[in-house]
Every structure is written in C-alpha cells, then in structure tokens.
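All protein chains but one are shown at their positions in the complex.
Letters A, B, C and D name the chains as they come in the text, with residue numbers starting at 1 for each one.
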Amino acid sequence: MTAAPAVLEIKGLVRAFGGLVAVNALDMTVGSGEIVGLLGPNGSGKTTALNLVSGVLGPDSGAIHFGGQNIAGMATHRIARLGLGRTFQLVRVLHGMNCAENVRAGLAFHPARLPRGEMDEAASRLLERVGLKGSEQRLATELTYIDRKRLELARALALQPRLLLLDEWLAGLNPSELLIGIELIRSLKDEGLSILLVEHVMDAIRSLCDRCVVMNSGRKIAEGTPEKVLSDPAVIEAYLGAPADA
Amino acid sequence: MDEKSLWEENMGSSVTRFAAGLLAVTGIALFAGVGPAQAQSSVKIGYALSRTGPNAGGAAVTTLPNYEMWVKEVNAAGGLKLGDKRVPIEIVQYDDRSSAEEAARALERLITQDKVDFILPPWGTGLNLAVGPILNKSGYPHLASTAVTDRAPELAKRWPNSFWLLGTSAGAANTLVDLLVKLRTEGKIGDTVAMVSVADGFGIDLSGAARPALTKANFKLAYDKTYPVGTQDLSPIVNEVKALNPDVFIAFSYPPDTLGLTEQARIAGFNPKIFYTGVGTAFPLFKQKFGANAQGVMGIGGWSGDSAPIKDYLARHKAASANGAEPDRWASAVTYASLQMLQQAIERVGKIDREAVIKDLQTGTFDTVIGKVKFENNLPTKYWWVGQWQDGEFYGVGPATNEGARAPIIPKPAWKAP
Amino acid sequence: MNRMRLAAALAGCAGLAVLALLPMYADAYYLALAIGLLQFTVLATAWGLFSGPTRYVSLATTAFFGVGAYTVAVLGELLPWPLVLLIATAIGALMAVIVGLSTLRLSGLHFVIFTFGLAELIRQLVIWYEVNKTRVLGRYVFVDITQKDIYWQLLVLAVAVFVIGWLIARSRLGFALRIIGEDETVAKHCGINVTIAKVTLFAISAVFMTLVGAIMAPRWTYIEPSIAFNATISFEVVIMALLGGAHRLWGPALGAIPLTLLFEFLAARFPTASTLIMGVIFLLIVYALPAGVVGLWDNFRRQWRPQRVEQGAGA
Amino acid sequence: MTNAIFTGLMLGGMYALIAMGLTLQYGVARIMNLSYGEFLVAAAFASYWLFTGWALNPLLALAFVIPAGFGGSLILYRILLTPLVRRARTRDTLEVDSILATFGMMFIVQGIMLSMFGGAYFSYSFLAIPVSLFGEILALNRLIAFGLAVAVGLALYLALTHTRLGTSIRAVAVDPMAAQLVAIDVVRTSAFAFALGGALVAAAGVLISMFLTFSASSGVIFTMKALIVVVMGGVGNLLGCLVAGLALGLSESLVATFVDPGLTLAVNFALFLGVLLVKPAGLFGRAQR
Partner (left out) sequence: MLEVGDVSVTYGQHRALTDAALRVGRSEIVVILGANGAGKTTCLKAIAGIVPCLAGKRVKLSERDISHLPAHEIVEAGLALVPEGRGIFADLTVAENLLLGANPKRARDGEAARRGRVLSLFPRLGERLGQTVRTMSGGEQQMVAIGRALMSNPDVLLLDEPSLGLSPLLVRELFASLRKVRETGVGLLLVEQNARESLAIADRGYLIENGMVTGSGTAAELMSNNAVQHAYLGGIVASAV
C-alpha cells in the first residue's frame, strides 16, 4: 500500500469489555512519515485502539508491531521509551506543574535523554515549537483549553517519538486555531514523524491525512485516501445515520 | 477538572487564625506546665499507669485502687511519719497509654521535672522492665509488684534498687507441680495433664517453666498448645482437651481468656479433677460471673483469706473503691503490701533519703497485709502460687507450707447449671 | 539570592549544632522528649516521603519499626552496633520490596487494610516463632547504648531523612514521583516505570522506619511483640503526617512535633481525662485544618505574597 | 471435625455480625469509621448496665439499644460528618477526612466510657447454658448470636435487594452521582445507611456482651476485625460480609483444632491478605474498584 516501511503494523487486534467487543479483528499500518487518520463515530473503538497501541490496555489477541517489535501487552512505559508519544482525548496536563516542567516530564525519562543542563533549553524550544513561547513558568492549570492541548503535544514531542498518537487533538479549536493546529501537525510530518490521528474535524483529515481507516462498532469498515473513504456510503451511514426515511 | 486532595485544599482566614491560636495556646500551656519545685511540706510520690490501651484492664483492677486507697489512708492519718512530724503525700500521676516509650518518658518527667520523692511502679511485666534502668540510674526504689519474670534474680542483681515481689515463673510452675505430685501420691488425681497458654510473655514464661517440671515429675502432657492474645473463641481448645479427658487442666491465660475458658468448660461439661486458670481467676469479676460455679476452681495467686489483716484489707478496699469493688486475690494484696513496705522503710529512715530507703528495704522486715515480709537478694521468700475458690473466697492453697494455706478441694465439684 | 541561601544554610548548621549539643545541658526528661520528637519526626517524614507523592496511606509503619527493634533484640548483643543497623536496613529494604511488588497495585482503602494486616501478620509470626522455637517471648536488650547515643543517632537519621528527601525531590526519581502523583497514566506515557519508582520509594521510606525501630530498641531493655509492633504507632504517624501535610517534605514534621507535644501535654496535665480531651482537640483540628499545617502555611503565603511583590515594585 | 465446623460457624457468624454495620457505613455512607469498635463496646456496656443494674434481659435490651444506636449514629452523622461530606470534593478526600474525624471520635467515646466505667474488664453470664445440636454441645448465647447474625444478614440482604429503599441505598453505594439523577437525596440516604450501620453495631455489641469479656479499651480489636471482614467480603456487600466472616471463623477453628491454636490469627491474616492479592476488591467486590 505504501512504499515506506511500516512504523506501526496492527494485525487481528481484538479487545472486549465484558460482552462488548470494542476492537474487533483490526488490521492497519502506519508507514514511515505517514499521517494516518483513524475515523469513526463516537464509541466505534478508536480510543480503545489507541489505548491498545500505547499499552494502557492489553489486547485479548492480535499483534502490534512497532519498529519491528511486537509490543502487544507490553508495559506502557516501555512502549513510550521505544519512541511512542501520545495525547489524550480529554486533555491531560500535569496541573500542579509549570509548563517547562510539563515538557521536562517528557524529556527526562526516555533513553536518549539530554544532560541536565540542556534540559531547560530543550523544553523552551519545544514550547516555542507548539506556540507557547515564554510560557515556561506558567502553571498548567492557568492555561486555556487550547494551550493545554499545545502543552500536551509538546510533552509528547519531548519523547522524540517515531510515532505520535493524537486523540482528537484538534477537537474544540476555533477555526483560526484549527488552521494553526493543522499547520503544526503538517510541519511535524515534514520533519519525518509518523502520526496516527483520531479526529472528527474533517477539514483537518482532508488536508492532513495520507490515508484513513474508518471504524464502526469495533470493526474496520473502510480504508483509503480521505476522499475515497469520506465518500464511501458505509462511512456516511456510520457517521450521519442512513438517510432519514420518509 | 483537577482533583485536589485533602492536603492541597485551602480554607478561610478566620479558620486559620483559630487554628494558629489553638496551636499557640497549646504550646504556652505545655511549657507553663513545668512548675517550680515545691518546698518540703509534702512527700511527692509519682506514678505512671496505663489508663488507656491494652494494659488498662489489668491496671484498673490491680494497681490503681491500691495506690489511691493507700494514699488516702496515709493522708487521713496525717501523712508519712518523717522523724516526729507527719508529712502528707502529694500525688503526681500520668497515663503511659500502655506503651513502653510513654512509660519511660513519664518516669523521666517525674524524676527531672516533678522531682518526686518516690515513684510507684507501672503495671505489668513489660513496663516494669522498660522503666527498670531509669529507676536504677536515678536511684529510686522499684517495688515491682505486678511483674513475673524468670530473670528476677538476675535483674535484682543488676538493679539493686529493684524488688520483684511476684517472683519467677519457675517458682509458680514448681509450686503447682509440687502440689500435683502430692495429690497424685495421695491418689486423688491421675497423671494426665493438659496445658494451654496465651502466646504472650506471661503464658510463655509459665508454660516454659511448667513443661520441664511436669515431665520431670512424670506427668503425661496430653495437650500443650498456645493461643494468640485476643482469641475470641476458645471452644476448639476446650473441646479438644475434653476429648483427651485429662485429670488436670492448666491454663496460663489472660483475664478475658480465663473467663472464656471457664465458661466454655462449664458449657461443654468439661470437669477435670483440677481446673487451674489465670491471670484473672483471682479477680472479683470471676466470682461475680460464675457464682457458685467458682467453687473448686484453682488459679494463680491467692491469699490467706482467713487472716485478720487480709479480712480487714478486703473490707477497707471495698469501702474505698468506687461502687465497692473488691481487690483481686493475688497481686492486689501484694501491691498494697509493697506500699506498706515502702511506707515502713521511709518512716524507719525518717527522711527523704532514697538510698537509705533502698537499704532498709533490702535488709528490713515488714509487717504487711500478706504477713511478715523480708527480702532475700531483693526477692521475697514467700509467694502464693496456687489459690482456689472455696465458698466464695479465693484461698491460697500452695505452697502448702505458707501460713494460712488451706487444703485444696479435690476433685473440683461438678459444674452446676447457672 | 545567593547570600540569602548562604545565610539559610548557616542558620541551618547553627540550629543543627544547637540540637546536637542538646544532650549536654538537657535533663533526662527533655532528652526523652527530644527523642520522642525526633522519633516521630523521622517516622512521619519517612511516611510522607512515600505517601505524599503516591497518596497511598500505609499502616505498615509499625511493621518496619518492629522489625528494626527485633533485629536489635536478636542481634544486639552478638554483633557490633553498626553492623546491626546495617542488617536492619537490609531486612527493612528487602521486606519493603517484597511487600511493594505484591501490593502496590491495590488501591485506596485496600492498601490501607493490607498494610495493617501485614503488620499484624508479621507480629503473629514473630510470636509464633518465639513461642515454638525459642520458647521465650520477651527478649532483653542489654547493649551499651545511652539515651544520648539514641538521641544523636536519631538526630543523624533525621538529618538523613531530610537530606535524602531533598535529594529525591531534586532527582529524576522525585520528578517521576511528582508526575505519578499528578497523573499516573501520563507518567507511564512519559516512559516512567511506575512500579519501580513506587517500590524504590517505599523501600527508602521503610528503611528509615526500620532504623528508627532499631535505634529506639535499646531504650526499653525489654522487647516483646506488643511493644515492638504497637499498632498505635502506625496510626499516630499517619495522623501526624496528614495533619502536617504530606505533600511537602517538611509537612509531616509540622504535624509530628505539635502533636507529640500535645499528647505529652495532655498525658501530663490530664492523666485521667487525656483520652477524651485528645479526641475533642483532634476533631477541632480536623475541622479547622482541612489542608494540614502546610495548607495553613500556603494560605498564609498566598495572602502575603502579592503585597510583598508590590512593596518590591515600589522600592 | 463436626465440632470444629460448628464452632467455626458460630465464631464466623459473630465476625459477620460485628462487621455488618461497618460495611453499610463504609460501603454506602463512605465513612471509614475508626470509632466503630468503640460504639460496639458502648452497646456492650449499655447491655451490661441494663442487665446488672435493671435486671433487664439482654435480648430485651436490644429493643432499647438498637434504636439508641440508630438515633445516636444519625445525630453523629448530621452534626459531625455532614460538614465533611459537603466539604469533600472527591471520594478520596472524604475517606481521609472521615478517617481523621472518626479517629478523634474514637478517643472521645473511649474517654467517656473510661470515665463512666473505668478501665476494668466486664463480663456477665446470660444464657450460658449448653444446648445439644447434632450431637455437639454449644453455648446457647453464642447460638442465639449466630442465629441473629444470619437472620439479620439475610433479612437485610433481602431488604436491600427487594425494596425500593434498599435498592436506592445500593444505588448510592454503586454510584452516588447517578443516584442524584433518580431523585435520591444522597446525603439523606447516606445518613440513613450510616444510622442503620449504627443500629447494627449496637445489636452486635449487645449480643457479644453475652459471652465476651470486654473493657473500655477493647474497641479497637473489634474495629480491626470488622474492617478485615468488610474488605475481604467486598465493601458494601452484606452477603460478602457473611461469607468472609464465616470463612475467617471456620479457618480459625479448623486451624485451632487441627494445626495449632497459636497460628489462628496468623492464618486469619494470611487468608485475608491472600484474598486481597487474588481479588483486590474482595470476595464479592465490584470489579472496577
């Protein structure tokens, strides 16, 4: 499908909660330097899929290859150290810390960590990168919703990830912010980062994604370019419901 | 939304002021508590007792009523006789909360802050041992009247100011075994013995001493187990022992267990020829709970219930305590006797001279409610180790050579329905 | 700023020197009181070291304390004192690692009760061992250690617990723990091995508790399980640390010191009614100080800081 | 063997009886009541006082002590605990606050009992008569306590599962936030559950005073026992309480009979710790917490 070697390769992934199969036989790949959108209505299993990849949950069956290693069921911190950064659907920043510390949380614990002296500089650089220049000393609680999202992204980038999981990172941004956000993600791709994007904002998906995978009720129902999947009748039905009957 | 926990919440400033004030007042009050030394118009006597915690039950029965009664009596008579004048006793008392550390600190406070003239010991073996070095170092006489330890002779040597009035567990065990041997020779009992003990200092020491003594005397030890402190149902033990049908049942138990074992034995109809329990058998509570069924039950301790001083002591104790509580028939009388000894020693010396008082205690003879007492190497020569409830009184029956010893009722009469 | 720091450091050293010389002029009682204060300061601070960042309420204090005391009771007369302390450290750390690995996945109250049960279990096993193997329950500790020695050792331990606490706070471990305390999920996604971080901290905290037990043991000649594994110690330490404020290194000490003094004062002033009064005062504190002494301090600072800034601007 | 089982069941029934009130207080009202044992001992003292002073049969005394326990707990919750409940923003905060507050309560209740009765041991004899059951001799008073424990446990279990009030109590235990959505006054229901727990602990106190020796200082033993049973059975679950109590009682009596009475408490704690390691939420606990 893609020429570039896959950074993430998921095969036959299954995870059930009680009677509910949240992710059902999911296959997908994210190629190197590729942005893949993971789409689907709320409750279709996207976040569960992300949680399985980042190790928050262990799969019932299936394989997840990340950088050539099967990480299915591996502890989260080990996956993170392999170079996987993520943001959360409900933005999670470290409220009691200032912005610099929030970013340092990402800098301090991965294998290729910097010497202490360079840490502050790196944190400032990352803050600037996401548009929070000069916010080093501000407490995370004092930030607006948008800025918390930026801060969360900076923390994920601090891990120097090979793959970035963004869980509705653009949700809730106003139109002008959305443009900035899209530019930011695109620039990350230009730096060679692979990104798996769970998103509802279709403008963003259109302009960013190389490929999309659409899920519904735990299953993959479509895959392809944004244009292709967004015109797929099955996708439209999943999203908007079948056209109302008379 | 961030969840803040208790230690991060803030609060109103009035509350702040209140709390700050509270702490400040506490601090001031604490240091104001360090009063100036008093002139010698009274004899200051201090003690720390377990008012709370696991030891409180024992201290409240055995020790506290005697301390209070003695002080009241002495002061009613005008006080301690120092030379030719009488000086009233002034009491300083603390709660050691049943903790060795608190007891140690309370005594250090009595010695250095309150500068008391004499110190009465705490209740129980552990606490008496814990405060031993402190009393020794500062030269206070230490009349341990509620401690049973096999190292008593050694401790008495190590701390010459200390007197161990309840003796050693070996003494207790040997007396009991001697009595059993005598009864066996008389053909009154067979040679099967069942023994249980509480897994605490007291039970372990006593069973540890009784075990070899019984074996040496060729008794068959059919059952020999321990149970943890705080066991709430002892019926498995009683049932199992009953099935073995021993002639003699020995329990080195704590008061709640003593009551529980006796009750369970009665319910299960376990009626050996000798039924020996304790601590607690000698408590008035035992008689109160079991009434006529106490008849023939043996236990640790005892006194010469027929002697006039004891009868008088019993009457005075009843009159002095709240709601007419009786003393226990073992360490209570010993505790009171220890106070009498202290009093006599002080009065013979005639002044507050602790060194001389210790000397007098080591060498003198004392007339007490438990008879004449004279220490040898800081240990008394006579103890009551085996007592028995006979017609509503707990008489000493062993050692049989003691003055006032009664003949035991063997076998124990059958349990009656309540 | 640097001059301020220097001044603070000098003041600290001076204070420490005063404390170190205390046994020279304090009488036995004040020495005993100081020992009590140090004991609870170290215990509560060590408790806060672990429970502050992780928010686990541990009632295992007395388990470690008792193990320390028993190490001394068993080995105190056989081996040189530093070696005894070293062994106590090792036992405490080992026990903490085993307990930590098996229990730190429990949450909330379950951890509380588990740690309490653990202390009781160890106590029962010690009793059973003594009863069945050594046939003597109580052990006598006759070692050549004076009250002053105990005081100095505790003082060293107190300094150590603060220094180590301070170092941890500045270390990667400390940073990791702050993140864990804020959000464990985020911590994992930052590559932090949460289990190792927690267990390490639990072990460090446990070592201090074990050492306090070991150092205190010679104070009481006689050790038996009910003395060494006294459950009230666990409760008092929790209460002190929570009262002081467990999320700051120096918070628990601010609870331990006034409460120890308060207990002492009540026991001395109202020996017969201390329980009742203690209960009432305790309730008052709980209602009046919802955020502990540290909260009081933070609040105080919050109220004053703006004014200070204004003054600074004006100058 | 049968004897050991009978004894174990009776003991276990007693443990369950002691713990049932706490499982309501903690499971529903979310108050981790450290003064629980003190209330139990207070009820035992009340029963002792009524029996020795007024010659009132302890079983009749239940008629006075249970309402007093209910009323007293209700007042306590209203005055002392409601401010904490209102102040608490999360369940954890309330837990810590209630631990601290009831720790103070523990001292107060104990102090009052000390000043009223002193520190001595208390015990009296009531219905301490042997009855024969399946060839085994048991004490009638323990048998009655066991019977009442099982009866009360089952009755409450049925009431909680089969009545509207019971269901709303469980609703508060399961999800206090959602309970508001069905017009349940969470604070009132919690107060009721706490008071019901108080009534249960009062009943337990009266019943165990018939055969256990107690003193003003023995409350903490009962608190701890109750806590262990509650946590082991699953917080807020009466059936779990009964099962855990019986399991502890049986293990204690079997170990005492066949292994060594010295190991009973160790085995109790080991069993408890074992259950927690395998099922952190307790035998009947809900999976997610």
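Basically, a contact is a pair of C-beta atoms (placed from the backbone, for glycine too) under 8 Å apart; a residue touches a chain by one contact, two chains touch by 3 or more.
These numbers were taken from a predicted model, which means no experiment stands behind them.
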{"item": "Residue among A:Leu8, A:Leu166, A:Val201 or A:Met215 touching the omitted chain", "value": "A:Val201"}
{"item": "Contact with the hidden chain (one of D:Ile129, D:Val174 or D:Val259)", "value": "D:Val174"}
{"item": "Positions on subunit D contacted by the hidden chain, ascending", "value": "164, 167-168, 170-171, 174-175, 177-186, 286"}
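The rule is simple: only the chains that are shown with their structure count from here on.
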{"item": "Most centrally placed chain - per-chain CA mean versus overall CA mean", "value": "C"}
{"item": "Mean-CA-position distance for subunit D and subunit C (Å)", "value": "32"}
{"item": "Euclidean distance of C-alpha centroids - subunit B vs subunit C, Å", "value": "34"}
{"item": "Residue list for subunit D, restricted to those that touch at least two other chains", "value": "92, 96-97, 110, 114, 260, 262, 265-266"}
{"item": "Multi-partner residues of subunit A (at least 2 other chains)", "value": "95-96"}
{"item": "Touching residues (chain side subunit C, partner subunit B) in the complex", "value": "27-33, 36, 39, 52, 55, 124, 127-128, 130-132, 135-138, 140, 216, 219-222, 224, 226-227, 230, 232, 242, 245-247, 251, 258, 261-262, 264-265, 267-269, 271-272, 274-275, 281, 284-285, 288-292, 294-296, 298-300, 302-303"}
{"item": "Subunit A to subunit C touching residues, read off their complex", "value": "54-56, 75-78, 80-81, 85-86, 88, 92-97, 101, 104-106, 108-110, 155-156, 159"}
{"item": "In the complex, subunit C residues that touch subunit D", "value": "55, 57, 102-103, 105-110, 113-114, 116-118, 120-121, 124-125, 127-128, 131-132, 231, 235, 238-239, 242-243, 272-283, 285-287, 290"}
